[in-house]
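Every protein chain but one is kept in place in this view of the complex.
In order of appearance the chains are A, B and C, and numbering begins at 1 in each one.
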Amino acid sequence: MRIHVLDRESGTLSQAWRYCVGTGRFELALRRDYQDSLALIQREIGFRHIRGHGLFSDGVGIYRPYEHEGTRGVRHAFTYVDQVVDAYLDMGIAPFVELGFMPAELASGDQTVFWWRGNVTPPRSWSEWAALVKATVAHLVDRYGLEQVRTWPIEVWNEPNLKDFWAGADEAAYHRLYEVTANAVKEVDASLLVGGPAISPGADEWMVRFAEFVCDRGVPVDFVSRHAYTSENPTLVPFGSYQKLAPATELLAQFALPREQLRGTPIEGLPVHITEFNSSYRPDNPIHDTALHAAYLAPVVAAGGDLCDSFSYWTFSDMFEEMGVPTAPFHGGFGLLTHRQIKKPTFHLYAFMARMGGRILARDDRCLVTRDENGRVTVLAWGDVSLSVPIAGQGAAFVLRSSVSEEAGNAWAAWKQMGQPRSPSRRQLDVLREVAEPARTHSRLPVADGRVELDLTLARHEVTLVEIDAVADETPPWWDEGRLRG
Amino acid sequence: MRIHVLDRESGTLSQAWRYCVGTGRFELALRRDYQDSLALIQREIGFRHIRGHGLFSDGVGIYRPYEHEGTRGVRHAFTYVDQVVDAYLDMGIAPFVELGFMPAELASGDQTVFWWRGNVTPPRSWSEWAALVKATVAHLVDRYGLEQVRTWPIEVWNEPNLKDFWAGADEAAYHRLYEVTANAVKEVDASLLVGGPAISPGADEWMVRFAEFVCDRGVPVDFVSRHAYTSENPTLVPFGSYQKLAPATELLAQFALPREQLRGTPIEGLPVHITEFNSSYRPDNPIHDTALHAAYLAPVVAAGGDLCDSFSYWTFSDMFEEMGVPTAPFHGGFGLLTHRQIKKPTFHLYAFMARMGGRILARDDRCLVTRDENGRVTVLAWGDVSLSVPIAGQGAAFVLRSSVSEEAGNAWAAWKQMGQPRSPSRRQLDVLREVAEPARTHSRLPVADGRVELDLTLARHEVTLVEIDAVADETPPWWDEGRLRG
Amino acid sequence: MRIHVLDRESGTLSQAWRYCVGTGRFELALRRDYQDSLALIQREIGFRHIRGHGLFSDGVGIYRPYEHEGTRGVRHAFTYVDQVVDAYLDMGIAPFVELGFMPAELASGDQTVFWWRGNVTPPRSWSEWAALVKATVAHLVDRYGLEQVRTWPIEVWNEPNLKDFWAGADEAAYHRLYEVTANAVKEVDASLLVGGPAISPGADEWMVRFAEFVCDRGVPVDFVSRHAYTSENPTLVPFGSYQKLAPATELLAQFALPREQLRGTPIEGLPVHITEFNSSYRPDNPIHDTALHAAYLAPVVAAGGDLCDSFSYWTFSDMFEEMGVPTAPFHGGFGLLTHRQIKKPTFHLYAFMARMGGRILARDDRCLVTRDENGRVTVLAWGDVSLSVPIAGQGAAFVLRSSVSEEAGNAWAAWKQMGQPRSPSRRQLDVLREVAEPARTHSRLPVADGRVELDLTLARHEVTLVEIDAVADETPPWWDEGRLRG
Partner (left out) sequence: MRIHVLDRESGTLSQAWRYCVGTGRFELALRRDYQDSLALIQREIGFRHIRGHGLFSDGVGIYRPYEHEGTRGVRHAFTYVDQVVDAYLDMGIAPFVELGFMPAELASGDQTVFWWRGNVTPPRSWSEWAALVKATVAHLVDRYGLEQVRTWPIEVWNEPNLKDFWAGADEAAYHRLYEVTANAVKEVDASLLVGGPAISPGADEWMVRFAEFVCDRGVPVDFVSRHAYTSENPTLVPFGSYQKLAPATELLAQFALPREQLRGTPIEGLPVHITEFNSSYRPDNPIHDTALHAAYLAPVVAAGGDLCDSFSYWTFSDMFEEMGVPTAPFHGGFGLLTHRQIKKPTFHLYAFMARMGGRILARDDRCLVTRDENGRVTVLAWGDVSLSVPIAGQGAAFVLRSSVSEEAGNAWAAWKQMGQPRSPSRRQLDVLREVAEPARTHSRLPVADGRVELDLTLARHEVTLVEIDAVADETPPWWDEGRLRG
């Protein structure tokens, strides 16, 4: 049945989908491939913030104790912080600051997470921790200005509800960490934004208790955060894993939960940031590389903004080393881009979103229809749909359709056909980049009674973007294509 | 019937197709759009030389007479020459020098050609002309070195057989011009390459008489040159024209003629340069913008190298002003690229040629088959064809197909659907550049008995490039796509 | 005597000096050297607007009459306008629109000005002229938005008081032109800014009569404009000229005149734009290339903003062809930069201004002292001066001094020492760019009682910029340079 799209805007398209994107650990941002990828992402998508782990880990080198003439001192050093944040701002993206993990020399234990060994134990000195937090935040304010930094959310730690990420998943210890940290941030400036508890799925009670804790003790909190994933336990193979996925609606349910949980509490109405989401939480699951993945996430990205203030795709690039250095260009990494900038289908889902208009005309479970300030109507569809679309002007419309599917814009498929080269030649890289572009078709459709009739039939795992512009026809009266060959 | 391509190379693919490309008048090379376009051309095609008119015209400012204390002098100034030639060499392309037209102050008359008024009369002083030629060539040798400049052909004037280009089409005067000029060039260095007569089609007898003239008088000549076009007289409309085209084989016939004409003369065997060729000779004929044009020229570009030493497509860019400033992005210009780098189908014909291998395996009137030093087999096809292709290795081949046709890689068609916007917005320009890319498909075909069977069915006006690589399969034994969703 | 600079800001430093800069004719902006130069200018100086001649001249190709089926029509074509204005905005600079000269086919006569032949006769059809103006302004509004274009001043013609620029210097005809044009502009949108009469020096009575004319007839006018030069009649030599210059104060007197002339009229208080100024009005006077020139203009650039709303240096680049193609890199052109981006001393005068603070602390006839929002104090000096400068903080100040003079930052002097090569090699160009940088010295001065004592002794024709920053000393206690060698 044809959807009759009304010529009436039903609201603003939330920008929650682009508010934030995830990244590998902080010092990876020093890399050229990382920055080349982020520049491309910003050019074609344009996220507002970026969030990752490891700001305080040893590879960034902030916390630097020393001894001089028998006295201990700590130098806080921002050599790499400056290089990274300067580069971010030059690319038009700002930090979503995550405070963690623990510098080895400030740690109370030696438990680490990941191949790159982030220390996940509480500080051995709470005052040195507070000093570290204050010095870091104050440095950002000094260098970039309060006006700017007060728009950068500051999140305390990552997934403290998991034993891998916080020694013993000790909730009381996390509450203490949160309180000390939030107070340290506010000592720099009361207008800075601080939040938590950054929990993983499956720990919903943490959110409730976090709310009670901050309310009871009057601890500052400007937003709450949690993560969302839909994969179950993995089956492992060398350099890879397979997982069963829950339906995509499960992601939306997770996005919605914090607002529900906070309802009726004193902190009802605080911004809710889903500071990580993806299908699988593993960086070696090939699902991330597929056309299926874009189709799976399309309804989530299109609708998530109704349920929370941001949901941050984990992560923008395969330059990510939680499980070590990848051994092949496609290795199931989270990235929208592989190393060396091969676009995955999910990249295009986001690039399509970036071409949508600012106002919603219609949506259902197969599509989203928007209009921009110039009257362009845009349809993002992930299921077959027939639409009657209102369009200003008369005569005709120019219709551009861009698609990714099993067949189109699917570099992973081409790479498999190539025999999965682990070290593709420069030529193979060029070919993979070429075939990673969406298929584009264009046509001219009649506008009758201010409407264009659109029938979209989708291929397997297709996500498609249709852009419809009224034609202002300048074809001169003497144009006669029949005379082209004389 | 299937062509059984033998596993035996039948010769080297001549590089005559890329030896030279045409350009608008010399000082247009100062422009940024021109240089951006040429950089793109060089990146994706890679011509060796570039040839255009107007080196001596007033806009370049070489010939600069003055008076001082009652005495007349001439300064030869190379301000713009240096800017242009430096830029050319930086882009990996070298001049094919054309000596002309006449500086106004050195001219014997005031007849001009083109909107930009190139003076086409003989010099009023032969000695000053000779001095101008010598100073210019000597300057090039000084700045760029003899080793380099002696590989740059130097051509005397342009189409002197036409009254529009040489006052009265005076053949004796041209012979004198040639002699004076060739001698001036050789006075700089005897190893420099000089040639003519640069005639247009329809003046075949000029070639014969030119050969007689240089042979009789012992005038230096290192190559001969002529042009080739296949269009008849135009029907004009505002800002455009239509012309009947002869079959493409007519171009090949014109390419072949000089060798035939010189056979048996003392200069038999001299290099033959077709220093301009195209379908229509008019820069306002929409044929140049079409998919038909690529299909029309494909057999010419594929086979022309058998018949001459170079054939230079006229011209690489629509930045060209013989009839004034274009009034729309598509206006029937000669360019492989429009202003602002929208690729036309004929661009891709050349880009496809640039991806062919160096050795010929087979060819007929629908296709050309080559192989490169890595064993990659490449097919350029402009008609339906079935092939059995020898391929090293076994198991499988990765096949990448790139196509332009009425539907694909045809920005002109999109522009017409848009209503022919004369001043496209930045967004429209982006869309036109997007849809100008070829359609790309990829597949994996079995290799049986060292062969891949290929069946190519082409769309209307399609030109297609098929690249076939043996697969070195690295897929690990544990790969099981069926487990992707758990 | 030492100037005791008070720790009190006496006002804002007017930005009139950077409001606008001049350029060669419109289509030169298509050139790469032009754009490279402008990009450099914007990076190191940052002008707001750019103004030049020839928008309507034939090289831009806007006015395009045609005939079709016996009827005459006019196409207005913006191919090059878009390329230029898009590029300007990408570089952060906007047009100061000058409407002129006359398209040949719309002209009532054939009188032209300059080597490039700008037609300077009135339109043969006032309605077609009005249509041309409206179409052009409306196109800019369409493409760039009214919000933006309404900040771009639109000036009617150039120096109509000179017979070379306006046939017969016919004042009544200019008034008619102004009225028709201003009305046409306002028909597009009443908020657009239009003005005139763009007169050259020596025609002061034109301004008075222009004011009377517009007031009497109620013709729209949003600003008035005139030019300022201080050179007398030239003595000519080949490719050059010499002129006697009036003192620089004469420029300031010319800047001040329009406000004086309008005082008491109904248009008192309108913005006054000096839409061209320089020492010499000739593009072949070597004075423009000298260190003397920077020193001569320094007090003008430092103080001009008190007297008018803008004064536009004529011109930013030597890419300028009023008298033909330059025959040498230094040829007395107006440019702040030569072709190929060799900086002249006057470039640095402007670059120094761009590093001044926003608030004035002091000034006199040898220097200007400012402070920025970070407390940095900046001194621009063109004469010997001793200053006591207030500086926040204590202990010490870091002082950076940058200078151009006969000896330093004077590429022209190096070029003369090289023997005035007309076609410098790439190496010579590199050397010229190297020696064109200012001399930089740095020191650390004590801050006593919140003051730094500064004694500036200048070399011949020196202009110097001194930047003084309070030192926040982080030198660690263990630092001991005496131990450097063990």
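The rule is simple: a contact is a pair of C-beta atoms (placed from the backbone, for glycine too) under 8 Å apart; a residue touches a chain by one contact, two chains touch by 3 or more.
Fair warning: this is a prediction, and the values are worked out from it, not measured in the lab.
Between the chain not shown and the residues A:Asp82, A:Glu250 or A:Glu406, the one that touches is A:Asp82.
Considering C:Ser386, C:Thr441 or C:Thr457, the position touching the chain not shown turns out to be C:Thr441 (whole complex).
Contact residues of subunit B toward the unshown chain are 68, 477-478.
The set of subunit A residues touching the chain not shown comprises 30-35, 58-61, 64, 66-68, 73, 75, 77-80, 82-83, 86-87, 139, 143, 237-239, 324-329, 339-340, 422-423, 425-426.
Mapped onto subunit C, the interface with the missing chain covers residues 231-232, 235, 237-240, 242-245, 286-287, 290, 292, 396, 398, 400, 402, 407, 413-414, 416-422, 431, 434-435, 437, 439-444, 469, 471-476, 478-481, 483-486.
As a working rule, only the chains that are shown with their structure count from here on.
In terms of the distance between Cα centroids, subunit B is separated most widely from A. Two chains share more touching C-beta pairs than any other pair, namely A-B. Residue positions 478 of subunit A are each in touch with at least two other chains.
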